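Every protein chain except one is present and positioned as in the full complex.
Just so it is clear, A and B label the chains in written order, and each chain counts residues from 1 on its own.
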Amino acid sequence: MSVTAPSTPAVRRAWAPYLLSAPALLLFAGVVLIPIAMTVILSFHDWGQYKGIEPVFILKNWREIIDDSYFHEMFLRTLRISVLVTLIAAVFGAPEAYILNRMRNPWKGIFLLVILGPLLISVVARTLGWALLFGGETGVINKALLNLGVITAPIPFMFTETGVVIALSHVLMPFMVLSVWAGLQRLDPQVENAALSLGASHATVLRRIVLPQVMPGILSGSIIVFALAASAFATPAIIGGRRLKVAATLAYDEFLNTLNWPLGAAVASLLLVALVVIIVGCNRLVERRYAQVFQ
Amino acid sequence: MSRNGPLALAYHTLFVAFVLAPIVIVCIVAFTPEGFLSIPTERFSLRWFRAIAQYPEFIEAFWNSVWLAALSSAIAVGFSVPAALAIARHDFRGREAMTALFLSPLMVPHVVLGIAFLRFFTQIGLGGTFVGLVLSHIVVVFPFALRLVLSSAVGMDRAVENAAVSLGATNVAVFRRITLPLILPGLASGWALAFIQSFDEVTMTVFIAAPGTVTLPVRMFLYIQDNIDPLVTSVSACVIAVTTVFLVVLDRIYGLERLLVGRGQQEGV
Partner (left out) sequence: MPFLALESLTKRFGDQVAVDALDLAVEPGEFVSLLGPSGCGKTTTLQMIAGFIEPTSGAITLEGRDLLGMQPNQRGLGIVFQSYALFPHMTAAENVAFGLEMRRVAKAERDQRVAQTLELVGLGALADRYPRRMSGGQQQRVALARALVIRPRILLLDEPLSNLDAKLREEMQIELRQIQRTVGTTTILVTHDQAEAMALSDRIVVMNKGKVEQIGRPHEAYEKPASAFVAGFLGKTNVLPGAVHHDTGAAIAMIGDGRWPVPDMTDAQVSISVRPEKIDFIDAAACSIGGTVRTRIFQGNHWLYQVDTPCGLVTVIRQNSGQAVPAEGAAVRLTWRTEDMAIHPAAATAS
């Protein structure tokens, strides 16, 4: 790299992008990279009820997470919930995106707003809605099911994995619809007609023509939904409560209730590393699989 | 294009009911005349909306949220403009890595960010301050601002700027008279989307907000953790109403799909 001041236009042009992005880069270095590095370092520190945080390098917290079955259960539950939510979102969200795409205006625009809009409505307010639907005087789901005779005793939704999965599916569903819908936009509608003209039934068209083409959308939507489900906090905290903890609420408790910051930092670091590995890995797979088809 | 069959429409109806149910029930329960959570059957009452006024915590938290969102989104947009121009216009070493870094707040769980900021701000003496909140929100909404500014910068014909240069415009004049007006819609929508994201952020903020700097969603979250009563439903109903108005306006001006379907892979709740 040149040490002299940039003089010729060519040199100036080579420096321009770095100068332009310097403010944002400095911000991110200072306010993202350093804090995250500090958190990872914190996870190796010691902590005691009375001595507080001790800046030493030990593996105690990591060993505790790896050895203690309590943490295993927590991470397994997080994984289970995330996988279920992803599946539900894919199975129910993809067909809806397809139906949405076949609608005519103005209905298309209106329902797109109705389905994607909740994305921007407070997660707390939406989760509160599920709490109201699930339990107490306002628990209309159980009331309806009891009245219809589908069930004989109310299903426990609050403080159960079932409840968390349903509420999270609702919170994250728009991401799946959005992702599949974006994929459908790139699809040439004439291709479906071409298949029909060649004698394919409607079901065959869906299976052989449409599904393969929206598969990248479903997969990238799944990656988003999975990542957000695994790191979700507000919804499991409200629906799951203190008893049904997931990774994010566990880290919260260690930090703000138990005050064992190093252990909480270890939980958070593990969550971050696991997610990055899973997301990057899945992205690679999807890209490799579909690189030739969709440039 | 062919229309949907009856089966598809039935499915669609159920799906929309699922999407709207929790939002609608909050708004209904908010009008209960009773002192406990219930679905109003005989009459609607505004008593719980009036009750909000008696709880300055919610009012204060609301204004905290508004200022925080407005300020952090504006700063994020300010930072994102030169970065977006660099990414859109130049091919340079480290461009991919830099873009990934700027979009990383979408991928890093907000719990992790909250913990990282809690530790960081406590260490540097910004713990619980409004400045700390602003800094953290700038980072969290940055990807949204960047994406929209970037797409308007990418969509701009480079020759237009070259034309201005050939007519004698200096770099400053080109930016002020040509580039800025042309990417302004992207700036405005980037700010709006960033505002909503900041206004709704709860997971990270719950770690770093102090009693004096608590935001509305954090206040609501903490309230719900203690107990759920009609007051929090009326507050939520207000939030839903305001967001919906905002949303419809944004949809009219910019188009919701264009706002949400961006280049980025991940989006944060």
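One rule holds for everything that comes next: contacts are C-beta pairs under 8 Å (C-beta built on N, C-alpha and C of every residue); 3 or more make two chains touch, one makes a residue touch a chain.
This is a predicted model, so every value here is computed, not measured.
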item	value
Absent-chain contact - pick from B:Leu9, B:Leu46 or B:Ala163	B:Ala163
Contacting the left-out chain in the complete assembly, out of B:Arg50, B:Arg177 or B:Arg252	B:Arg177
Those residues of subunit B which, in the complete complex, touch the missing chain	157, 159-160, 162-170, 173, 177-178, 181-182
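Just so we're on the same page, only the chains that are shown with their structure count from here on.
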item	value
Rounded Å distance between subunit A and subunit B, as computed from the means of their C-alpha atoms	16
Complex contacts: residues of subunit B adjacent to subunit A	1-4, 8-9, 11-12, 15-16, 18-26, 29, 36-39, 79-80, 82-83, 85-87, 89-90, 92, 95, 98, 101-102, 104-105, 107-113, 115-120, 123, 135-136, 138-139, 142, 146, 196, 199-200, 202-203, 206-207, 217, 220-221, 224-225, 228, 232-233, 236, 239-240, 243-244, 246-248, 251, 256-257, 260-261, 265-269
In the complex with subunit B, residue positions of subunit A that touch it	13-14, 16-18, 20-21, 23-25, 27-28, 31-32, 34-36, 38-39, 42, 92, 95-96, 99-100, 102-104, 109, 111-133, 136-138, 140, 167, 170-175, 178, 181-182, 185, 189, 220, 223-224, 227-228, 230-234, 237-238, 247-248, 251-252, 255-256, 261, 264-265, 268-269, 271-272, 275-276, 279, 283
